[in-house]
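Of the protein chains in this complex, all but one are displayed in their positions.
Moving on to subunit A:
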């Protein structure tokens, strides 16, 4: 069990890199951290399409809040 955990840790970085590249290729605009979180969630059994919808929602929410707030916030929110 611990060996398996060790393997995961060693290659997790690599996998994450690949996925990140893919996400960049697909222009998903996720940063590495968020992507890692998402992948973790998916691995734990979250419905991927629903998760995609959630991300979508949250972005929209964030953007709306930014619009309400300052112009800087918008820049930073959209830039992600």
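The rule is simple: a contact is a pair of C-beta atoms (placed from the backbone, for glycine too) under 8 Å apart; a residue touches a chain by one contact, two chains touch by 3 or more; residues count from 1.
Methods note: contacts and distances are computed from a predicted model.
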{"item": "Chain not displayed: protein name in its UniProt record (\"Actin-related protein 2/3 complex subunit\", \"CAX-interacting protein 2\", \"Gamma-tubulin complex DGRIP91/SPC98 component\" or \"Methyltransferase small domain-containing protein\")", "value": "\"Gamma-tubulin complex DGRIP91/SPC98 component\""}
{"item": "Residue ranges of subunit A at the interface with the undisplayed chain", "value": "7-8, 11-12, 14-15, 18-19, 21-23, 25-31, 33-34, 37-44, 46-67, 69, 73, 76-78, 80"}
